[in-house]
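With one protein chain held back, the other chains of the complex are shown just where they sit.
This part shows subunit A:
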Amino acid sequence: MIMEFAELIKTPRVDGVVLHRPFMPTVEGTLCLTGHHLILSSRQDNTEELWLLHSNIDSIEKRFVGSLGHITVKCKDLRMIQLEITGMEECLNIASSIEALSTLDSVSLMYPFFYRPMFEVIEDGWNSFLPQNAFKDLESMTDEWRLSEVNKDFSLCPSYPPLVAVPKDVDDETLKKVATFRHGGRFPVLSYYHKKNGMVMMRAGQPLTGTNGRRCKEDEKLINATLRPGKRGYIIDTRAINVAQQAKARGGGFELEANYPQWRRIHKAIERYNVLQESLIKLVEACNDQSHSMDRWLSKLEASNWQTNVKEILTTACLAAQCIDREGASVLVHGTEGTDSTLQVTSLAQIILDPGCRTIKGFQSLVEREWLQAGHPFQQRCAQSAFSNSKPRYEAPVFLLFLDCVWQILRQFPCSFEFNESFLVLLFEHAYASQFGTFLGNSAAERARLCLPEKTVSLWSWVNRPQELERLTNPLYEPNSLVIWPSVAPQSLLLWEGVFLRWNRSSKCLDEAYEEMVHIIEYNKELQTKVNSLRRQLAQLETEDPLLHTP
């Protein structure tokens, strides 16, 4: 074992530990701590054992009744488990080790660097979604865009990937100038091309206009290059107008009409990351409230603002999609940094507009393009979940909210997605704690520096195997080439039970219903196959039949 871990584990093994988990029988067994896992083994066959990644632990609480210690382990996937450990010293040692091991600072000590796959990698996920391949698809539809290598050493924009798609007529020199005018160097790049009418969606960081209304001709030229002659575009600023105004004082700002006469700016109010983290904490608290009062539940649910955030994000995504598909206009989306609410909007708009994003592979590609490559700081945002005692710094459920919104659309269009809810839950879990390297780091640059493709396994390598795909496939799926417009009425937006009530109520009956549904569909397919083969055989018999009668 690596020295760092050995020092942290004072008591590696305790016997006679009792484990309580939601919906499972209590188990007594031996608790073992390894560098990355908390393991409980009853040493009996056919008994469920606990293998919990330390990185999945959000916080722990300990209390003593005499010398019997109770440790409550609260996980990032919102599960809570209890351990009963006899012996105060053992209990304290275990608790302090868990605390230390679950809050390791160094990325290189994370489990993905130690994990060796126990499965055969059919397709290396690290090569599944290369930008150059995505660009080939684009090239087949339009020649108005080019792939620029201006950021190949991450110097222009540290949060962008080395390759980005930009208007063909805009050269790298221009891009360099634009980068200085946009927050974090995030100059406008292509996010989505709408094949139906050739309109595009771009995303960027806020323009650095400051209080004295600085302008950048190159920036104007860049985004104007995406407009058809005589056409106007829309700028969707994900901040409320007053928030955008205030940003000027800190050097940020928004596009002034005078400088961007061909663009109409619309402000929407999507919350910033620290507010979202508060919202998650309150929601989870409401879900775990033991009181049986309906009033209390509804008022806590309301006060958490979680559903409000879902509604706001979905509404903005619908707006962006509407501008593109209905108004036939191109769209530029940004907030402040362009790494959070911006990505929620651009990725959800694509789910709405592009049937390709509703397939399993297409959705992986979307997560790869619009979140990982686009520089959503996963490691910062997902460092802590709803139970953390430490004051949040950069943590925020931005990605979880995105998944929640996708789930809402999935609920409304249950036959239009190739994947099922389990896939979304899986992505939530792995974004917060994983044996795979996919969600490590905060940007493409960091991932390159960490040599993740060489040193870790990609989540996609694991997902894209037949047995996993089968579990994640929606049996109701029928490709739907249409744009799908979700309802954003409060009545239509539900609490995502699969995540937030997952550990509070048994899902047995709902799981059974799902199995029943699968059974109905499978049986139908089975019969279809039989009937078809019988038909073929009968047809053959009929052609052969006259021969039988020949004397």
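To be clear about the criterion, a contact is a pair of C-beta atoms (placed from the backbone, for glycine too) under 8 Å apart; a residue touches a chain by one contact, two chains touch by 3 or more; residues count from 1.
Following the convention adopted for this analysis, contacts and distances are computed from a predicted model.
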Per UniProt, the name of the complex member that is left out, chosen from "Serine/threonine-protein phosphatase 2A 55 kDa regulatory subunit B", "Guanine nucleotide-binding protein subunit beta-5a", "Myotubularin related protein 7a" or "Proteasome subunit alpha type" | "Myotubularin related protein 7a"
Any idea which of A:132, A:212, A:467 or A:491 touches the chain not displayed?
-> A:491
Filtering A:11, A:174, A:385 or A:416 for touch with the omitted chain leaves A:416
The missing chain sits against subunit A at residues 287, 292-299, 301-302, 305, 307-308, 310-311, 411-416, 476, 484, 487, 489-495, 501, 504-505, 509-510, 512-513, 516-517, 520-521, 523-524, 527-528, 530-531, 533-535, 537-538, 540-541, 544-545, 548-549
